[in-house]
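Note that one protein chain of the assembly has been removed; the remaining protein chains are unaltered in position.
To keep things simple, chains are lettered A, B and C as they appear, and every chain counts its residues starting from 1.
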């Protein structure tokens, strides 16, 4: 039995993409005619429907499309980058980081593992093994009660993928949701959650410019689930993490006042 | 901006209570005129409204009110017991355990830490320190991005409470959401999540027959949040955990078929 | 530069084995001429030398060889069983469990995942997928700073093994040390730590009666590392977990006295 009631305001999603592969390589452009960001955004919209308003932003827009006002109106940001991590402005990275610590969700996809924003939030090198040889990836759920795993088969298969293998130099995730295997015998912690400050982060490794992974129905479902999971929870009174003039974060006052 | 759409079916909540203190002691009966279960159920209904259908069950009903059919129609079960843990039927405990491992959420409250169902699911003694002397409890959020902490102040205060202190002999929780302090200087991991099988468990320590804790607005909000968090997530294809005739659980077949 | 000083008393290890496969099957007996327990004990002695005193105990000894006095003199117990989990006496299981919660280390090997002692301590079904078809297992380290992973290559390979695959129905481990892949594309959390009460538990999946896995040098190194890790740490003043006459565990008194 379903009831009818006013739904909450839709989630505001910003899908960020470097957006250069698609302009430099005709094969990739044909695979992702609306860009990798377009495919990711379509997948989210497909699942969340009226529950989400999805926009995109890319590297070569002013401020990479991530102005203060865009971020202020973003509940969850997804991030895909590969060729040009070092060209991302440190100022924008710090702006995103502050928003995540203040509560914005962040979904880091595939080669985004080496983005400035992810390595900065993790504190580690985020290095891994890789091999681009069309491996078959099998994605296994190891946290079956987790909402990010809802509705996807156990396991699901991506027929061709770049191999990402351990050791993946990340902090032990707060929750390990997926582990993948590859044809070569490698394994990878492919779905990992991290809470940082007031924000939630999900890293999901499937996805590459050389394979149509963002058209894969289960990959799309996982990303949509992750967006829902990472959204800030209601009008909570969160601890205030204040960025002062001196560059340090501070809270003040007595605890029990 | 809110949109109008069909809401999902309401959560089906069963609030379980031993229900004996209230019948044996006039002071407690006056404090909880509809029973501890009544107060817990009211708090949930207050927050979830049409999003939940709440029923109650108590110790002295046949099968403790937890028949197979009641459990089959329960998404989340809350548990309060104190005087009579050992009188709870082993058969019912195993029935509840199987449902939790199959995906039903479980919220264990206060003195439920020594219930058969909680100790059986944890595998440890679940012992703790305690003192019933009207301590002031201050509840601090240590996972501010967790949905169970949404909407409650940091910290919130319970003016009078039974003291529960460390060492609390539980497995390290998957997520530690709240830590409490008490007037005597004790600390307690008062809000803890645990994933087990396909199910989610939340232990929350505030609440006692000798204090009006289940009328406390923030305690009610936390319990309602926990119920929402612990609900099974959609029509996921979960791993099958099968209870065979021999008493063992089994899954079979090849992994990637 | 090494100094000479009095070493601590050697660790007291008890290697427990069901010990029936080796008596019932000539091929297995040839593979493990001193029993699976013999091979495990040799591997530990090989690595720990004078630092350990290793004895064995088996199913068909009185009280399964695990009397109160044997357990009282055991710092770390290793457990291998397969055919006869249900024949292990509940009384002995409870005795072992109490010793683990009081501080004794426990190493559970391979098919021991379905032992009474492991499922009782975990609280879950501990079920998994399996296939006995000579898969190649590749064992990857995902916690390179963990002492249990010291000295083994990343990855190491077991040429022939029974496949154990996810979903493995255990609580999320406190620390995930190893993940294995198998020829069929399955993955498995093959090395997991769990703290329970005052004791430490390590589950390690490699090892089977049908393959010479306990003669494998890296498997032996891991088990020896795990024994060292799981040993109780010095003369600590641990929380007292008391088993009272009523069957409940209790601690008493004020916290800060």
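Quick note on the criterion: a residue touches a chain if its C-beta (ideal position, glycine included) is under 8 Å from a C-beta of that chain, and two chains touch if they have at least 3 such contacts.
Quick caveat: nothing in here was measured; it's all calculated off a predicted structure.
Looking at C:141, C:161, C:180 or C:205, the residue that reaches the missing chain in the full complex is C:141. Checked against the hidden chain, the listed residues C:71, C:152 or C:187 yield one contact partner: C:152. Touching the missing chain, out of A:29, A:53, A:101 or A:157, is residue A:101. The hidden chain makes contact, of the residues A:55, A:136, A:195 or A:218, with A:195. Although one chain is not displayed, chain A still touches it through residues 86, 101, 114, 120-129, 131, 163, 165-167, 169, 171-172, 174, 184-186, 194-197, 239, 241-242, 246-251, 253-256.
Counting the whole complex, the residues of chain C in touch with the unshown chain are 1-10, 50, 103, 138, 141, 143-147, 149-155, 157, 174-175, 195, 197-200, 232-239, 255-256. Seen across the whole complex, the unshown chain contacts chain B at 136, 138, 140-144, 154-155, 165-168, 172, 175-176, 179-183, 185-187, 189.
In this section, only the chains that are shown with their structure count from here on.
In whole angstrom, the spacing between the mean C-alpha positions of chain B and chain C is 32.
Centroids built from CA atoms put chain C at 38 Å from chain A.
Counting partners per residue, chain B has 174, 195, 197, 239, 255-256 as the residues that reach two or more other chains.
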